[in-house]
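Excluded from the complex is one protein chain; the other protein chains are retained at their positions.
For subunit A:
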Amino acid sequence: MGPYPCGSAAVGWEGVRSEVQCTAAPDIDGLLAGAGYRVRSSDLCQVAQRLERLESAMVYSSGGGHVDYDHLASDAVHYNPSDLASWVDSMLSELTPADPGPVRQAPAPDGWVDQIYPQPQRAVAARMEEEEDSGIRLVHLLMSSAEAIQRGDAALSGSLIDEMRLLLTRVNTGFGIGKVAGYFVDALTRRLYSVSSPAASGSPAEYEILYHHFYEASPYLKFAHFTANQAILEAFDGHDRVHVIDFSLMHGLQWPALIQALALRPGGPPSLRLTGIGPPSPDGRDSLREIGLRLAELARSVRVRFAFRGVAANRLDDVRPWMLQVAPGEAVAVNSVMQLHRLLTDPDSPGPAPIDSVLSWIHGLRPKIVTVVEQEADHNKPGFLDRFTEALFYYSTMFDSLEAGRANGSAAQQQQATAVAEVYLQREIRDIVCCEGPNRAERHELLVRWRARMGQTGFKPVHLGSNAFKQASMLLTLFSGEGYCVEEVDGCLTLGWHSRPLIAASAWRADDLEDNARPVPDNFIFSSISSTSNTNDSNNNNHNNNDIINSNGSMLRRNSNNNSRSSDSSSQQESIHGM
């Protein structure tokens, strides 16, 4: 049986399990062969499962029980009954033609099959059975390969990868487990055979395009934006000057809806400032400013006083609070859509993680609301196999939901959006599987961990409310694929596919009701202006730097007052106004 471990996990074949051990396997095989059965003892658990399914199909068939299975005795095509496995399969396929089965259930932990089921069935049902079997086999092989990598056994995992590639040529890789497996096999290959450690590939511009298509193809980002906007809108109630800080501006697609909602709010719109953080553009174009100009034009058309500021930074922990120029007296909202997880480190690595200092300075801004949307997955485990398994099931579900959208979508553009959205997800998969240590950016954590972290930093939770829930539910009705579900968990909303939550939105506050005007604490002040490459910014920031570097908080406050006054004039370069 080669180097592969002997499978012994039997789900339902209790009698055999106690007898099937590695050393006893040849004896059992011999006994079975002597009795005339061509089946290996390691396969018996699979056969047992199928016999159970056959029994339930025969006894509890749909329609109340009268199934004419006399035809099984005469008309059905059976194969050699001494080959137990295929004989049971052929009976099953006669009775239950469409039984796709739970391809994504957790596979039997230790056992996997290395026997190839017989090929010659021609019926469509049999073909689907084979697809399902291949799917299960792929999952098993992926697990084994990941486990081999974790053990350091590169040779074994390499040969398993080859076997998977072979299997993938026989499986439909257009959808389902075949497609996801393809991506994971690709990632494993990269991990195994890449010479240099693969860091995040591609430019920020590429990433924006992928992000945009993911936005179009699925409801997750729209859900994130609309839910966050609702929380921000409710938090800004009663305030005349509001300031939104967006941790990842991208194309600014979240903000038109907020601008519109503020324009329509009873009592009139406040004056809105938006600070957008994003990566610096390599070719000299100021993409942040372009987005700001567009948003300003929209705001001007609906008569909302608007000012924009772009902060160019490659990493969030390069941003310092003074760059945001929060003025006293304005209500601050901080918005982070799938950004905070990039600041985490390995759970068992010593020392403070960047997330702690960032959360501290956010808290220091005393925001009225902090909206946090993150992937609902546990992809920050240090053990490779655990992480791999989690990722496999998470992305399978995610791809399923995309697939449902594609199946119903008619426009060619929609199809294209789905295809590019898959590339977006593939990037995440590669990052989770291939990168280790500081190279890995996609460190998703579950909502409970985020809740604990935010609570520890001193944030108080804000319930998202029924308006947000109703809006999310209605948004989902617009998307094809009836598997989406919105759930409310302790005041946070999660969006998932078929009861597996995939993305979670929560809201927090840190304002002291009695002390709104406390200035930003200056112990986070900077040692150098490291990464803001926006020249306008650096000119202005140099000025700030010179003023503040020897001073205390009062100087900072005065400076920020100056800035807020001067920002009302149209001559300040990096703020764009709409009237």
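Note that a residue touches a chain if its C-beta (ideal position, glycine included) is under 8 Å from a C-beta of that chain, and two chains touch if they have at least 3 such contacts; residues count from 1.
The working rule: contacts and distances are computed from a predicted model.
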| item | value |
| --- | --- |
| Per UniProt, the name of the complex member that is left out, chosen from "Erythropoietin", "GPI-anchor transamidase", "Phosphatidylinositol-glycan biosynthesis class F protein" or "F-box protein SNE" | "F-box protein SNE" |
| Omitted-chain contact residue, chosen from A:Q49, A:Q150, A:Q260 or A:Q339 | A:Q260 |
| Options A:Q413, A:N439 or A:Q456, residue touching the unrepresented chain | A:Q413 |
| Identified contact with the non-displayed chain, of A:V88, A:A231, A:I355 or A:L475 | A:L475 |
| Sites on subunit A contacted by the missing partner chain, in the whole complex | 215-216, 219, 226, 229, 251-253, 256-257, 259-261, 263-264, 266, 268, 294-295, 297-298, 301-303, 405, 408-411, 413-414, 417, 470-471, 474-475, 477-480, 482 |
